[in-house]
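Please see the structure below; I have some questions.
And now, subunit A:
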Amino acid sequence: MLHRFDTLVIGSGLAGLSAAIEASRHGSVAVIAKLYPTRCHSSAAQGGIAAALGNEDPDSPEWHVYDTIKGSDYLADQDAVRTMCEAAVKTVIGLEHMGVPFSRTPGGKIAQRRFGGHTKEFGAAPVRRACYCADRTGLAIVTTLYEQSQRRGIKFFPEFHVLDIMMEGDRCLGAAAMEIRTGEICAFSACATILATGGYGRVFRTTSNAIQSTGDLPGILLEKGLPLEDMEFFQFHPTGLYGLGILVTEGARGEGGVLVNGKGERFMERYAPHIKDLAPRDMVSRAITTEIREGRGVGERDFVYLDLRAIPEKTLSERLPEIMNFCRIYMGVDPSVAPIPVVPTAHYAMGGIPTDQGGRVMKNEAGETTLGLFAAGECACVSVHGANRLGCNSLLDTVVFGRRAGEAAGKMKDIFMVEAAAESEEVLGPAKNTVSEILRRRGDEKTGAVRKDLQELMMGRCSVFRNEAGLKAALEGIKELKERAKHIAITDRGKRFNTEVLEAIELGRLIDLAEVIVSSAVQRKESRGAHSREDYPERDDKNWLKHTFAFKKAGAFKTEGNIEFSYRPVSIAGFPLRKREY
Partner candidate 1 sequence: MRYGQKGAQVRRRPGTGFLAFILHRGSGIILAFFILPHLYMLYFLKDPARYEAIRGVFINRMAVRLAGAGLLALVLAHGLNGARVMLLEAGAPSRLQKALFVTALIIGLLLLAAGARLMIAA
Partner candidate 2 sequence: MEKDRVKKFRIKRWDPERASKPRWEEFTVSLDPFERLLDGLIRIKDNLDGSLTFRSSCAHGMCGSCAMKINGKNALACQTLAKNTPEVVVLEPLPAFPVIKDLVVDMDPFFEKIGRIMPWLLEDGPPPERERTQSPEEMKKILDAIKCIMCGCCTSACPVYRAGKDLYLGPASLVKAARFIFDSRDAGWEERLEMVSGKNGIWRCHSIYNCYEVCPRSIDVTGIISRLKRMSVKKMLLPPRRPG
């Protein structure tokens, strides 16, 4: 099948839907995604969306800019952060107008709560900035945006798995995707293609990310010779349910929950004397990991407690109902009577496809952009999160930059036309090859086993703390895994809904991304934000105040040699570098 639209959006999460709605003002829009629209992982976002509305506490976008930059350990591009934070108020009001059912203050305004790293008066004290809908903010916003997309007649292609981006030089002409239920490979031609495929937390064992968060599109772009930015920065959320990684929102601490170690101490007082449990995620994750490593975990085991017992029961049931449910169902714990066992869980990729503020995908560190190719959301890197993202800024990022990408992409049809692709080997060949190559593989390996080993490897060597020896060993491990992946045998030879083939393809992308993550982590010889090197414990602004651009080098795999790096300076606009203390 051949399809032709003005704008093509890949991914139906918050960024994708925001982009689609914006682009639909200019022309026809199609959204393709490997899931049904509301099954995206944005639905799992809990805590809120940050905006200095000032409904509960006096607040200012300027403070929000400062917090975001400080939270990013000064790696965020300050002009982009300003764009985002200044758009935040209007964005959240716009979401309310679309129908998002936010929780309300007694006066009927959008309710707000405290969140990690969000402060007033440039770090003086925590501020209520997170606009929320109980602890299902993501679900509320995704549902509303999906509703509004239907209203605007946006065409959805659910359960289409993108296998290839069609490029002609620097121009993107659309994408080739497999209709999962038939196995047919279709071409989608478009004047502009927006990538909004979310994260790739599935490279780690303990993750809050969905099973489908496999980073397919960043993997494809890497293959096409395009760069990925700041891949070494992967956020570990401090409070994932022990053993499962299911997220417990920072909002739980915003409402008054505290972290407690095996000795019953509120250990965050030692790490962030001012804002304690509401320190940014990278610091809290390091604190928890340090406590556990130094033998102050709970009991014999490797976790700490998140204690919500100080929160009144009414607040728990009204503002954190989902958390209460998760704990009851998955842990058999009632947070109103017992503390919750938590560990850091892989949560968010700060890095991704480099874009400018209009979502245009950069093809090199000089900032030259491709034509007709856009990216937004977690898969992109603008970069507003730098080395560490603040809670509630991700939803804001997806909507603000999703819309900006959508607007820029929608206008592409006036700049250059794309005709519907012909059904030719040239157009669909690479996508078909991806599938047939998988089906040709012979051997005795299984996707599940290789994926599990990859996740274990990344968790052990490249998680909260990293060091040169561990990372180098990880690269060796990845090399082996690549070899093993070549011997995966596919038992399901059918065309219809063949998830076995798709999982094998996804695994290939995950391994590629893991390689980029580890390689990027090896070369950055400093500690900044979420990238914490035991062998280089200090931030090194002299040498490393720059974004990493990783390219895949053509040719054989060599340790440290398969990825090439170049660097892009960080934009500083108004907030000079300081030591980061909370």
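Operating definition for what follows: a contact is a pair of C-beta atoms (placed from the backbone, for glycine too) under 8 Å apart; a residue touches a chain by one contact, two chains touch by 3 or more; residues count from 1.
Regarding selection, all candidates are chains of the complex that A comes from, given by their letters.
Please read these numbers as outputs of a predicted model, since none were measured by experiment.
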Pick from 1 or 2: which one touches subunit A in this complex? 2
Could you list, by residue number, the parts of subunit A that touch candidate 2 in their complex? 35-36, 38-41, 43-44, 92-93, 96-99, 101-110, 133, 136, 139-140, 143-144, 147-148, 150-151, 181, 210-212, 243-244, 246, 322, 325-326, 329-332, 446-449, 452, 490-492, 494-500
